[in-house]
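The complex appears here without one of its protein chains, the remainder shown in place.
A, B and C are the chain letters, set down in written order, and residue numbers restart from 1 in every chain.
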Amino acid sequence: MKETIIIEKEKVKKLKNPAVVIGLPGIGLIGQVVSKYIAKELKAKKIAVLYSPHFPHQVLMTKRGTMRLIRNSFYLHRGKKRDLIILVGDIQAMSSQGQYEVAGKIIDYVSGLGVKKVISVGGYSTGTMVDKRKIFGLATNPERISKLKKYGILFGETKGSIVGAAGIIPSLAALKGMEGVAILGETHGGYVDTAAAREIVKLLSRYFDLTISLKRIDERAKKSEKIIKKLEDEIKKNLETAFGQQGQTVSYIR
Amino acid sequence: MKETIIIEKEKVKKLKNPAVVIGLPGIGLIGQVVSKYIAKELKAKKIAVLYSPHFPHQVLMTKRGTMRLIRNSFYLHRGKKRDLIILVGDIQAMSSQGQYEVAGKIIDYVSGLGVKKVISVGGYSTGTMVDKRKIFGLATNPERISKLKKYGILFGETKGSIVGAAGIIPSLAALKGMEGVAILGETHGGYVDTAAAREIVKLLSRYFDLTISLKRIDERAKKSEKIIKKLEDEIKKNLETAFGQQGQTVSYIR
Amino acid sequence: MKETIIIEKEKVKKLKNPAVVIGLPGIGLIGQVVSKYIAKELKAKKIAVLYSPHFPHQVLMTKRGTMRLIRNSFYLHRGKKRDLIILVGDIQAMSSQGQYEVAGKIIDYVSGLGVKKVISVGGYSTGTMVDKRKIFGLATNPERISKLKKYGILFGETKGSIVGAAGIIPSLAALKGMEGVAILGETHGGYVDTAAAREIVKLLSRYFDLTISLKRIDERAKKSEKIIKKLEDEIKKNLETAFGQQGQTVSYIR
Partner (left out) sequence: MKETIIIEKEKVKKLKNPAVVIGLPGIGLIGQVVSKYIAKELKAKKIAVLYSPHFPHQVLMTKRGTMRLIRNSFYLHRGKKRDLIILVGDIQAMSSQGQYEVAGKIIDYVSGLGVKKVISVGGYSTGTMVDKRKIFGLATNPERISKLKKYGILFGETKGSIVGAAGIIPSLAALKGMEGVAILGETHGGYVDTAAAREIVKLLSRYFDLTISLKRIDERAKKSEKIIKKLEDEIKKNLETAFGQQGQTVSYIR
């Protein structure tokens, strides 16, 4: 395998004004938690799988004794007014060249399905813990910002650069005439942030008019918030040790 | 040389239901020891050689004063009921991209020979030394697991991921409609494990109905077991020093 | 995106004896400061944009909440006697292969526009601070040196090698029959050197017979000179600390 490939599980026909939501592992694992949750709750159907030589040369072992390559998967949800493609993945490409190549393949594929809007989900690391997570947005088309603000997404409050797929995919999509948006959940950056993911699930439900129960993610978010609160307390007691343990719980393959 | 190439030494004709056994250097050198032993005992014939720019830019010097590129070699054994291709190699590709490229070339080549079953051999590192080595299996097709269990291969007892060719080659083969299996010998991970290799040679003999004498590998396994037992004793005396020496005897090019 | 691409914003027609000035971030940020300043003062028009998988997999966030890929941009100034293309960029490619690939694409593009002369701007790091910055030159065609000397550019006073685009682009251009020149401003190397950039803006104005006001860069140069002088004094007091702080103000993306 010389380059990234997408293997279609079925030919998808006539989509209604489709958009794609990209959720890959990254800061706070927010992107991956969101895309997995939405795809599952919507019972979206797997339509294609992406493999890449820019992913690690490892295969994942399952409990029943099977193995499979590391991959990104495309799911399709046929909605009332518009269809939604959801990209869920084990990992992001490991190098700059890999990131651009994989992004290009994703864009070509969804563009072929008629997608005009590419929304990536990620985290914006602040290094502090807050109770109410904000949601930040970046758009490739400035004229779309005012509409997105109505959903409570904050624009112009982030600085610097977005590293990885959450920035590259929508920005590269814009070169092909598509509209790109990055939705970034405010997060500490040092742990998996289900509460931030929850806010984005809620936002996307409203934005795409989806019927998604928040029950499961509410429970998970509460549980992880408790653990984090506990950690916060311990951090106050012993700063260095607590951070050390925390760091080990974050990993890009889940 | 821009990419991995396979040079055929002869055109192979009409194989009987062929399978391929992949044995490359890896954990405990088990894969390489197994494939070399089988190819030699079966007096299998070298039919093709693989070279890759993803192998190190080194050539190996021989005792008589010749040199040759680092390579992987394909051997053919014509069996009673089915033919067997054996891949023996000096090394695995050094990067993720290299691993995927080399795996792709191997699969294309054996697929062209009619191979439908790809069995890789490797090690599963446990960090401990046991007398009786288990054999673990992973399959790309869940429906094959029950049959393989009858040969004493354990499924569902391994966790995490397989790094390298032992996982990538059978899993990539599955994408092309072939059946992939990884056979992993339980091993400490810190030394060459001939005893674990012996168990897998025995298993493959039964599985493929091959006539392979275990005499030579029995002797080697006994010898290396003695050395390891001795090491174990020394480790008990002086943990750090013994591991240090041990580490130096493991290397991926043999 | 598998390789570097240049997207033309408009088809450029019939240029008058065009030359290209390359100014990318590098030593003292001189190249980037010069090209940005000239393009802005001349109100040059953006005609094409270059993207590369050899740039970092990051997107830049703007104050108003948009994002964009890291890029290099081509500007066109239609002059009285000759037209000038100016390459301004966020960054240089990060690897040797990337540098050669990007350089090749730039050369192919400007060559297609009829460019015969490629002038790169960079810095020559001396590790010392001087009041009057010299300008050093390197040419791919020895027969052009005497003419360039008349403008006060010093030849044969530099040693070693030029790392990066300032050397690679004009030297690769020479392989295609174009004339390459590198203009290097003498600089300390440890900070952004607007004063050195100013000297080169002045030189290029004379060389290309451009009407460029130096007012804005004079002000910036004076300001940064004051800061540097202050730093010099502090360095005399506390050498190590001052250098440490200084180092952190240099970064290749601005």
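As a convention for this text, contacts are C-beta pairs under 8 Å (C-beta built on N, C-alpha and C of every residue); 3 or more make two chains touch, one makes a residue touch a chain.
As the structure is a prediction and not an experimental result, all values here were calculated from the model.
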item	value
Contacts of the hidden chain among displayed chains	B, C
Among C:Met1, C:Val88, C:Ile135 or C:Ile162, residue touching the chain not depicted	C:Ile162
Omitted-chain contact residue, chosen from B:Pro53, B:Gly112, B:Pro142 or B:Gly160	B:Pro53
Touching the absent chain when the full complex is considered, from B:Gly65, B:Gly127 or B:Gly177	B:Gly65
Hidden partner chain, residues of subunit B it touches	1-2, 7, 51-61, 63-69, 94, 253
Interface with the unshown chain - residue positions in subunit C	3, 93, 95-97, 99-101, 103-104, 137-142, 145, 155-165, 167-168, 170-172, 174-175, 180, 182
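Note that only the chains that are shown with their structure count from here on.
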item	value
Classification of the subunit A:subunit B interface as same or different, half of numbers criterion	different
Middle chain, criterion being Cα centroid separation	A
Computed distance of Cα centres, subunit C from subunit B, in Å	53
Contacts with two or more other chains, residues of subunit A listed in rising order	none
